[in-house]
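Part of the complex only, each chain left as placed.
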Amino acid sequence: MSNHVYKIVELVGSSTKGTDDAIQQAVARASKTLSNLDWFEVVETRGHLLEGKVAHYQVKIKVGFRLKD
Amino acid sequence: MSNHVYKIVELVGSSTKGTDDAIQQAVARASKTLSNLDWFEVVETRGHLLEGKVAHYQVKIKVGFRLKD
Amino acid sequence: MSNHVYKIVELVGSSTKGTDDAIQQAVARASKTLSNLDWFEVVETRGHLLEGKVAHYQVKIKVGFRLKD
Amino acid sequence: MSNHVYKIVELVGSSTKGTDDAIQQAVARASKTLSNLDWFEVVETRGHLLEGKVAHYQVKIKVGFRLKD
């Protein structure tokens, strides 16, 4: 167990609802093609503005998953 | 289109509701005096505590807007 | 008043609900044993993934409180 | 002379030609409304891609200028 290796991919999720949902969107998309997702780390939070309001929250995350031995 | 210049202002929004709302408060205030708001970036998240609870979330953001040529 | 000294402790709160609640969890726990909590600063946001979804949001914060003279 | 105060504004210049020209664009725009521009510092370099090529270089700079006493 002690010698597992993990890979990390970087994604940006976007959402009109909020930052937590933007994270969920990115994780959901990653889980379509990757298995054994283990953790995420937020790298950057930003967003697009339209007519003086937040149109989309955009959260850049790193997602770590265990590689098969 | 390729030579637009953008200006960035730094603001702190505060909210009793949460971090997403603190961002919205800052953006709403910026839109009162600035036009063509285009994006925001979160710089720092902090808050004020009162009686062992979060009294206000305070989010420092940078807001970018297009300058007229 | 001008010579108050504050101490800062570092905590990680976790929550299934979201990042704002993870902050609240950490602050609530700190208030059990510390008085005069004054502010928090977010240091890092990450989380645990399970079956392609966010299982827990984990927010590392610094909490500042006033020391008695 | 020793007590001059300088103000710093943050701008993003864009250019189809390159990063140096993007800096020049931002500086040129700043000089339309500000006097006594003194120095710039590059904060971030990024750009927009279109059809597999760099469409615009975008350079975020800080511009410092001397305030009148």
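Quick notes
In order of appearance the chains are A, B, C and D, and numbering begins at 1 in each one.
The rule is short, and it goes like this: contacts are C-beta pairs under 8 Å (C-beta built on N, C-alpha and C of every residue); 3 or more make two chains touch, one makes a residue touch a chain.
Since the structure is predicted, the reported quantities are computational estimates derived from the model, not experimental observations.
Shown are 4 identical chains; the number of copies across the whole complex in this structure file is 12.
Basically, only the chains that are shown with their structure count from here on.
Chain C and chain D have Cα centroids separated by 38 Å. Centre to centre, using the average C-alpha position, chain B and chain D are separated by 21 Å.
Averaging Cα coordinates per chain places chain A and chain B 22 Å apart. With touch defined as above, residues shared between interfaces to two or more other chains in chain A number as follows: 19. The part of chain D that touches chain B in the complex is made up of residues 9-16, 25-26, 29-30, 55-56, 60. Of all the residues in chain B, the ones that touch chain A in their complex are 19-20, 23-24, 27-28, 30-31, 37-42, 63.
For chain B in complex with chain C, the residues that touch the partner chain are 18-19, 44-49, 51-54, 57.
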